[in-house]
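Moving on, here comes chain A:
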Amino acid sequence: MTQQTTPPVVEMTGISVEFPPVKALDGVDLHLRPGEIHALMGENGAGKSTLIKALTGIHSPTEGTIRVDGVERRFTGPADARAHGVSTVYQEVNLCGNLTVAENIMLGAEPRRLGGLHWRAMRRQAATHLERMGLSIDPASSLGSHSLAVQQLVAICRATVGDCKVLILDEPTSSLDTDEVAHLFTVMRALRDDGVAILFVSHFLDQVYEVSDRMTVLRNGRLVGEFITADLPTHELVQHMIGRSMDVLEAAEHVVERAGRPAGTTPLLQAVGLGRKGSVQPFDLELYEGEVVGLAGLLGSGRTELARLLTGADRADAGQTRMAGKPARLRTPRAAMDLGIAYTSEDRKGEGVVDGLTVRENIVLGLQARRGWMRPLPRKQVDELVASYIEQLGIRPADPEALLRNLSGGNQQKVLLARWLATAPRLLVLDEPTRGIDVGAKAEIQKLVADLAADGMSVVFISAELEEVLRISHRIAVLRDRRKVAEIDGGGATMDQVVDLIAGGGAA
Partner candidate 1 sequence: MTTSAPARAPRALKIPTRLDRRYLPVVGTFVVLALMLVVGGSRYENFVSPAVISNLFINNAHLIVLAVGMTFVILTGGIDLSVGSVLALSTVVTAALLQAGWPPAVVIPLAVGAGTVIGLAHGVMVHYFQVQPFVATLAGMFFARGLCFVIAPESIAIDEASFVSLATWVQIFGGWRMSSGVLIALIVVGAGFLVLHFTRFGRTVYAVGGGEQSALLMGLPVARTKVLAYVVSGTCAGLGGLLFAMYSQSGYSLTGVAMELDAIAAVVIGGTLLTGGTGFVLGSVLGVLVLGLIQTIITFEGTLSSWWTKIVIGVLLLIFVAVQRVLSLRKT
Partner candidate 2 sequence: ASDAGGEPAAGGETSGGADDGVITLGFSQVGAESGWRAANTKSIQDTLTVDNGFELKFSDAQQKQENQIQAIRSYITQGVDVIAFSPVVETGWDAVLQEAKSAGIPVILTDRAVDSSDETLYESFIGSDFVKEGEMAGEWVVEQYDGEGYQAVELQGTTGAAPAIDRKEGFESAIEGSDVEIIDSQTGNFTRAEGKTVMEGFLNKHDDIDLVFAHNDDMGLGAIEAIEAAGMTPGEDIKIVTIDAVKDGMQALVDGKINYIVECNPLLGPDLAEIAQKVVAGEEVEKRIVVKDEAFDQAAAEEALPTREY
């Protein structure tokens, strides 16, 4: 479309992929040129991940051609793709938690000595890669012991090992916070300048604008077009992606009415000195009805751990909790649920989805579990409930009988949200609920959270995206080094203020 300075290193034309009866991709083109960062944009379920998987040989396209370096190819799988210089970080973290960080980075390109693995060199090289990504973790530690964000960074490290001509990053930033993202972008730019072609998927528009040179937009499995980033204003991009204008987004801007809570009411949930050894330091926290409390902090600051203590996912070993003034013991998730507390884990794959069940079953799971097995929900009621959430959250495909594992990442997240909303909780703890969710849906979810709060629900909201936290929280608790360090009013808080607190008074 524009000046053809360099020939594309990857050229996909007329790609179609079918999952009968769904046609996930329909005649899509993609051109990746060396030395560019190319964003792949589209709503949840638009077909971004599928396109990537078609390239790397996981799905076989029914139509279309793929050329790499001008040669027509069909890769037999990720190994083959990698051997031809195409490295990929897939959407869900796909590493082996049982292996060490070093192995996860180096396996496949491991240094050898006397025909066997050279462990020391492996750790050393892995450390170099980690360092480049700004990660200071022990390469000999096991990957599973690290948080999801760290794992995501490790996955990126792995992709950059060896000589890669093409680097594909499917939503690499979804669980990273600003510092990590900045670091990642530095690395990406460095690679680009070395002539690597980078394909980048993200639902964060500002990130896309910050880092990408060119973008390809998909909608419903079809190609909308290829654009030069600098020439495409945000609202046009959104319009291309969702096929509507962006008033939804604007609506979300003013959703939260930050009316102060009436003085003297008892908190819905009150934690006093709650803590757990090796997890979060004892903290106090009060949550009131109709209030959204945001948790802010750096990666690894302990937000998730705090949330888990509040919801019985982990058992606290210090402190008390009171629910509506009465002492309450949150020993198991079930006990918390019976008190009306719901928790969506940040680890969608590991602790969220039951991927072998259908959308319908996943949505009713929480509600049904609470009713007990002997009182099945009437089928009619289930169908209505499921249909209403599919509609309300825009879950796609809108088929209650679809297996959850066949849904796109963002849609799986919506299903999880529906599962918890269906239980009509009094306190909803959302850990990264908008991870991997497209702009439109994200705005919907923010609006939903605000509406729920307005109806009297109490919400704890965790997000790696600070603006989001600022935008919808009445109050913000700030964590640093697994300790609650401050609590500020959401209404008056500014970004800088919070960033200062997070970083520890600007000391960094």
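The rule we apply is simple: contacts are C-beta pairs under 8 Å (C-beta built on N, C-alpha and C of every residue); 3 or more make two chains touch, one makes a residue touch a chain; residues count from 1.
In picking the candidates, the idea was that all candidates are chains of the complex that A comes from, given by their letters.
The model shown is predicted, which means the values in this text are computed figures rather than measured ones.
Any copy counted, the candidate of 1 or 2 that touches chain A in this complex is 1. Partner candidate 1 is touched in their complex by these residues of chain A: 58, 77-83, 88, 90, 94-99, 103-104, 107-108, 110, 115-117, 119, 127, 131, 134-136, 138-140, 142, 158, 179, 298.
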